[in-house]
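A single protein chain has been omitted from the complex, and every remaining protein chain is retained in its original position.
Let's look at chain A:
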Amino acid sequence: MAIFSVYVVNKAGGLIYQLDHHAPRADTEKTFSFPLDLVLRPHDERVVVAFGQRDGIRVGHAVLAINGAEVNGRFTADGKDVLEFLGNPANYPVSIRFGRHRLSSNEKLMLASMFHSLFAIGSQLSPEIGSSGIEMLETDTFKLHCFQTLTGIKFVVLADPRQAGIDALLRKIYEIYSDYALKNPFYSLEMPIRCELFDQNLKLALEVAEKAGPFGPGS
């Protein structure tokens, strides 16, 4: 049972807090000899696998590290272009780590704003008046739960679909926010939350919720 991440969005749709609690990483590291039997191509700021899925390396996975050193977008740790590096037979055998890329903080900001807008659309689409916005979004690998307070702050939790007790967790996160963020006089409202105590208590609450298992607390 896992809670993957927590996002807190302010009234204007800006992301003010984000925590990745448990990221199911499926990285694969393999040693290759020339020529590479995977087809790689550049995509945005990364080098991704276009063709040649095998052994846990899937299409869409990005190059995360070469010979143990993490790549920096399309360049290796020492500044060489990845595709050039991998096209040169002198550099082989080489060990490459593939995996699903982590979202950068800019991407998370954009996704949070997009969710804020979708949340509003949810309430507008409703055939009844006075409907709430999107409360839950379900996919085959995770469920997104959202709770909007009367003051417009949204708490979003992404969790395993079988995880129970997320409603109570969202209320608990609201309490932790009202305690450790708001009662800190040096924290300004609507700004990114950088409070140690908030982090610590939130992680504790997530652990308690995860231990509770698929049938709620006490299982």
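Just so we're on the same page, contacts are C-beta pairs under 8 Å (C-beta built on N, C-alpha and C of every residue); 3 or more make two chains touch, one makes a residue touch a chain; residues count from 1.
The definition used in the following text is that contacts and distances are computed from a predicted model.
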Key: Chain not displayed: protein name in its UniProt record ("Trafficking protein particle complex subunit 3", "Phosphoglycerate mutase", "Glucosidase 2 subunit beta" or "V-type proton ATPase subunit")   = "Trafficking protein particle complex subunit 3"
Query = With respect to the chain omitted from the figure, which of A:Thr76, A:Gln148 or A:Gln163 is a touching residue?
reply = A:Gln148
Candidate in contact with the missing chain, chosen from A:Phe4, A:Phe85 or A:Phe119 = A:Phe119
Inquiry  = With the missing chain put back, one of A:Tyr17, A:Phe98 or A:Tyr177 would touch it. Which one?
reply    = A:Tyr177
Task = Considering the whole complex rather than only what is displayed, give the residues of chain A touching the chain that is not shown.
result = 11-12, 119-120, 122-124, 130-133, 148-153, 171-172, 174-175, 177-179, 182-183, 189, 201
